[in-house]
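Heads up, one of the protein chains got dropped from this complex, but the rest are sitting where they should.
Right, chain A next:
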């Protein structure tokens, strides 16, 4: 094996822990990453010549910590020289590292990278960079944006964190629930970008789903008492279990009812159900992610589409709508009503939503898509045709558009 490949492997596994440890020491995420990167460069220069150290991961961590100490001492000297006051400088106790502390540091890094002071896109980019260990180029490829854009988002985000003096800590006060929500949002955003690519030719970008799952599982291990963390992880495991079945041989979308369930990933389903159980055991049954996971679980448990317990799913959506009254939830509830109580019940629910004329729904292709399906089932073919056409025109994903046009052609 090439030494370069060895460095690559150790780095991918260890980078987050190193950045987190150094960030606590220097109290600046940007500086921490810089120091960590410098160590990587040193490794890439030295190891191929001198041979890798016995324990490469430990070498990287020690080197990074030593450099952080040097940096702090230099800054202290500088501050002393300038007689700068009122600025808290790290003391010696900040420089020690216990193994358990690394995990606390990683958790701190999670909360800082997903801080609400940052724009949503910046949070996503920073999380993938610092917590997922992705390069700017990899993030750019995943989100179909130029690499320079991602690099800019990341550097701006680091600057914002420094300017606003965001403390490197896990929130413990009144803002904790809101901060955790922000973390979960970032993770789910990453997952969804992989699960239903919002733009481009491919329907799925499974690597992003995988990155989000890693973050979710990792967070569940770091915060084992937070039900919604398990709920989100359960939701992602269960949704990811259908990844292989969601696209056909030519990359086209396959809807849930028509998926080959033998292609569902039973390992992920098992993990998802276990995580859901944990969330519920912790009293999280009414959390929005846990409820969505419960809905996904109802699908996962059905060996055939006919076995699906739609009444239970409709009931779960009803509850979900009370805690998360979004138009998208209302639309999914209408779909469930349509399956549990017949197409007319579904259509009535969709029409209530359509009449509400929610701004979020105005250009949302799934609204006419769902209406079209219900109208077709009611035999109102002409109306269904018009709605499928509207839905196809509104979709920005090529595969999805093709699927809608396919439905249109099927209408006699």
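Operating definition for what follows: a residue touches a chain if its C-beta (ideal position, glycine included) is under 8 Å from a C-beta of that chain, and two chains touch if they have at least 3 such contacts; residues count from 1.
One rule holds for everything that comes next: contacts and distances are computed from a predicted model.
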Listed names "Xanthine dehydrogenase YagT iron-sulfur-binding subunit", "YciI family protein", "Phospholipase_D-nuclease N-terminal" or "Putative spermidine/putrescine transport system permease protein", matching UniProt entry of the absent chain: "YciI family protein"
Residue in contact with the excluded chain [from A:171, A:206 or A:305]: A:206
Selected from A:139, A:215 or A:391 as touching the chain missing from the view: A:215
Touch residues of chain A, complete complex, unshown partner: 1, 5-6, 8-10, 12-13, 55, 57, 103, 106, 206-207, 210-211, 213-218, 221-222, 244, 267-268, 271
